[in-house]
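Every protein chain except one is present and positioned as in the full complex.
All chains are identified by letter, namely A, B, C, D and E, in their written order; residue positions are counted from 1 within each chain.
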Amino acid sequence: MNWFRFASPASFYPLAGRLAPWFGGGAAGFAAAGLYIGLIAAPTDATQGDAYRIIFVHVATAWMSMFIYLVMAFWCAVSLMFNARLAAMMAQALAPTGALFTALALVTGALWGKPTWGTYWAWDARMTSELILLFLYFGYMALRQAIDEPRRADRASAVLALVGAINVPIIYFSVKWWNTLHQEASVSLTSAPTMAAVMLTGMLLLALAAWFYSIAIALTRVRAIILERERHAGWVGEAALAVRGVR
Amino acid sequence: MTAAAGELGGIPAPGAWRGAAWAVRRDLRLALRSKAELGVQLLFYVIVVTLIPLGVGPDPALLRALGPGVLWVAALLASLLALPRLFATDFADGTLEQMALSPHPLPGLISGKIAAHWLATGLPLVAASPLLGLQFGLGDDELVVLALGLLLGTPTLSLLGAVGAALTLGLRNGALLALLVLPLYVPVLIFGAGAVDAVRTGMGAAAELSLLGAGLLTALVGAPLAAAAAVRIAID
Amino acid sequence: MTAAAGELGGIPAPGAWRGAAWAVRRDLRLALRSKAELGVQLLFYVIVVTLIPLGVGPDPALLRALGPGVLWVAALLASLLALPRLFATDFADGTLEQMALSPHPLPGLISGKIAAHWLATGLPLVAASPLLGLQFGLGDDELVVLALGLLLGTPTLSLLGAVGAALTLGLRNGALLALLVLPLYVPVLIFGAGAVDAVRTGMGAAAELSLLGAGLLTALVGAPLAAAAAVRIAID
Amino acid sequence: MLESKQLAAQRGAATLFSGVDFKLAPGDALLVTGANGSGKTTLLRIAAGLSHAVRGTLSWRGAAVAPLDPELRAAVMYIGHAAALKDELTAEENLASLASLHNGVATSDAVRGALASWSLERQRALPSRALSMGQRRRIGLARLTLVPRPLWILDEPAAALDTAGVALLCDMLGAHLAQGGMAIIATHQDIGLSGPSVRGLTLS
Amino acid sequence: MLESKQLAAQRGAATLFSGVDFKLAPGDALLVTGANGSGKTTLLRIAAGLSHAVRGTLSWRGAAVAPLDPELRAAVMYIGHAAALKDELTAEENLASLASLHNGVATSDAVRGALASWSLERQRALPSRALSMGQRRRIGLARLTLVPRPLWILDEPAAALDTAGVALLCDMLGAHLAQGGMAIIATHQDIGLSGPSVRGLTLS
Partner (left out) sequence: MKARTRRLGWIAGGLVLLGVATALVLNAFQSNLVFFFTPSQVAANEAPHGRAFRIGGMVEAGSLTRDSDSLTVHFRVTDTARTIPVSYTGLLPDLFKEGKGVVAQGTLGPDGSFHATEVLAKHDANYMPPQAQAAIDKAKKGMTMPSLHERSSGQ
């Protein structure tokens, strides 16, 4: 099977259409399981009581905010190097979801900070760099929006996304490099999690849900982008007819 | 007046250094041509620095605490204000096109433009900053670190700003440029103002200054390449 | 899409109001054309307002004292940043020439341009200011006075700035413009930030607000005439 | 109706021209020629009331007029090198906007008609940024059909126009003059305008 | 040496032209003509290596070249609508600066000579802002004498030039071709260039 076939918008469009519902369904399933464990099955925390339950939203959104940026930057690099239209469209489709997760991570973090640290906001390295991430997403979207020639928008915003990518490791390692208010990682590849197993399960399930949701939304959005950008191509007309059942 | 080429009588090979030298010479001449300009940039800095205390009130303790932050924010804004001019006129009048078509590598030419921009807009601020810091009651050590921080930080601002300016070429949207560039400016601001604070509290600013230096070096390598890529996109 | 003239089917007489309406309609359409622009202007304001605390440090007491000053300085800078665009592109592409030659009086056309500029760049800031003020811990009364002050002050800034922008037409010198305009802006800043401070200290802001109102009326009468004169000089 | 007496223009220390006399009655056209830098553009801007002359007078309908005189402004249409187009607006919006600035007819039908007569139907909804050099010039000239003015002042109207465009321009000028209009045109190339009422003025 | 195969250009949804083939050997000139908006400028920019073609290839000395290819850059001189002049610099400074950007001869004598050959001696020390339209174009063209390049790509070089200017341009082009140079010229007016090696290409 030739996977490069799917690098063309025309053949990726139907594939994305077939995949999106599965990921959407997966997201709903994981979210339901995760929420059940997080809100009902998981015990209260020894120190934080029930306030810790924000963790189930906060961690998933915070992980996704960084991860989506990296994926976006990856597609941007691909689109610049191979002049690939579809890669640029993927990046474009990911940005709003990334911004949404970043905003959610900031809001849930702030809400969590009040009961735990005693303040909504402090200018520590983790929070500041996460805020910068939000601005980078905004900048990326605003730049795209401002350039009305799609090819130029693709390439210019790709340069910006790549320049901004240095921020992601800074966010991740900020708690290690600086003595900050924010806690260190509870979950890492190199050591055992410092978290009870049920809690961890709930958190991971919700992270999976966020992951699947992002994929489903990105696929759906990329379909809309393909239709909009390729509206002059012959196959789009055929696809539109097919949707209306004319065939 | 005439290029090195002419003075040597022959036509030298093109190269990044030569391109950079050409751009520095040309842009500095342009900046100096309107004689008032350099002074004006400085005056803007001075005015902003004196403006913020006006809005904030005359409490001397408050002013002392504000000093480093205000001086750095003003430097950042002065840099931001000068950015749109960096490429826009060259883009509109066709110079950028000619630069891309010249035999010199584009990143070299662009580095030259950035260098000239910093010499014309950043360096005067660095030179003036100790005097302005005096007004806020900063001590000798702090003044030295302020100037040193600006010396490392303002070129970084020019380099990062150049990427933003190149990306927004032809969009005529000053606010968009600011939006793209400010997130990148924030770390410079934090470490720059932090360095002065660190000396004031007797801790030594070595860490902040190293980070500013590291930022400068990274920007020095990456920004001209990114800006050149953006320029190529804009003229296509 | 079509002008009032066309909708009525006949050609109405020229006049200052008609000219102003033409300019407002045209400039607002231009501002809205790049859909992102208005949002971006606002984002710039938001970012500057969050930037200054970054440079100054996280002490909440200090931040509360800074609030009004910072919000006003940021509004002033946002206004300043948008100024060069007010006439420069119209000058470069020949529109200003055509405006001067049109049967409508030039001060009317220019008033329209200023009004559109304020609607696109000033009004959103006024609307957003209470929210941003909240972040600095300002109380309800202070927020109302902050918004009221900005509502009176930002049009004054646009009007005064227009005179500066017209005077520096063709000079391509953003810093010179800033230099001309900032001294005129300072009183607005002082009374605007002063009004908020006055409420906070329980004194009532009537005096400051009256002064801002008086400034607005004066600028409303004088600035369009001065800007029109400057434009006539620039195109000769 | 437009008359100049001993007009002179100076730039820096150099006198560009002096003693320029011309007289345009309804139906007359003045073709201004001369080498590059001889002062054609300068003369046209003085005649349109945009610039000052150092010496001499300009009069419109018998009365001396200063720069930006309202009477003259209401009668003149000046099309110079700059087309006054906004990059962000479409061709149609630009044309409608300029026509209504000059108090001309700006109904959507009229504007489309004017665009069509300059073969710009297909470019109607394009942002002007995307237009070619000649297409930009055509929009500038299309204004002449929407804004009725007795006096046309055109600076190198044929620059960037293709042959069909030049022919169209010549037709329009002929019709304008036939209706009692007046025109001053600076040009380097022959635009095909001729007749007894077409006079030449060569600056040197 | 410059050869195109099946070049096509697209703007927005519209294909401007497609299947454009040309071949320029030393001494050849290609006169590109066509109506306004037919794609002349676009073709010239592709040939100069400034823009991408959607289809087809461009090759220089037998090797296919991408936009901004160093080999092509070292061989081409492109003069478009924008003259790349800085308003604040004098005519002489502008010319010297552009010549040295392209690694050409920029001695003060050579620059003055080039200005003189385009009758701009008197404007030597004027800031370019003050120059007339035709004088600006002349400075752009004067670059051709200072920077030796085998391939000239000129977009409407005769626009704004007076008759003497057009004659000079034609002479220069003739000499360039005679020395084995190549040229691609987009133009609406006849610039008087003719001969067996001058071919035409009409876009429609």
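Just so we're on the same page, a residue touches a chain if its C-beta (ideal position, glycine included) is under 8 Å from a C-beta of that chain, and two chains touch if they have at least 3 such contacts.
None of these values were measured; they are calculated from a predicted model.
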Using the document's definition of touch, tell me which of B:Arg18, B:His117 or B:Arg200 contacts the absent chain. B:Arg200
Could I get the residues of chain B that touch the absent chain, sorted low to high? 15-16, 200-204, 206-208, 210-211, 213-215, 217-218, 220-221
Please give every residue of chain A in contact with the chain that is not shown. 43-49, 51-52, 55, 115-119, 122, 124-125, 177-181, 183-186, 194-196, 198-199
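Quick note on the criterion: only the chains that are shown with their structure count from here on.
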Any chance you could name the chains that touch chain A and chain C both? B
Using the touch definition from the top, what's the fewest steps needed to get from chain C to chain D? 1
Looking at chain B with chain C, do both copies bring the same residues to the contact (over half shared) or different ones? same
Report back the single chain whose CA centre is most distant from the CA centre of chain D. A
Please compute the C-alpha centroid of chain B, do the same for chain D, then give the distance between them in whole Å. 45
Chain B and chain C have mean C-alpha positions lying a whole-number Å distance apart equal to 27
Shared-contact residues (touching 2 or more other chains) in chain B: 34, 89, 92, 171, 173, 176, 179, 182-183, 186, 190, 236
Can you tell me which residues of chain D touch two or more of the remaining chains? 81
Residues of chain D touching chain E in the complex: 11-12, 14, 34-37, 41, 81, 122-123, 126, 130-135, 137-138, 156, 159-165, 188-189
State the interface residues of chain C toward chain A in the complex, per the touch definition above. 34-37, 39-40, 43, 47, 50, 53-54, 57-58
Of all residues in chain A, those that touch chain B in their complex: 80, 128, 132, 135-136, 138-139, 142-143, 146-147, 152, 155-156, 159-160, 162-164, 166-167
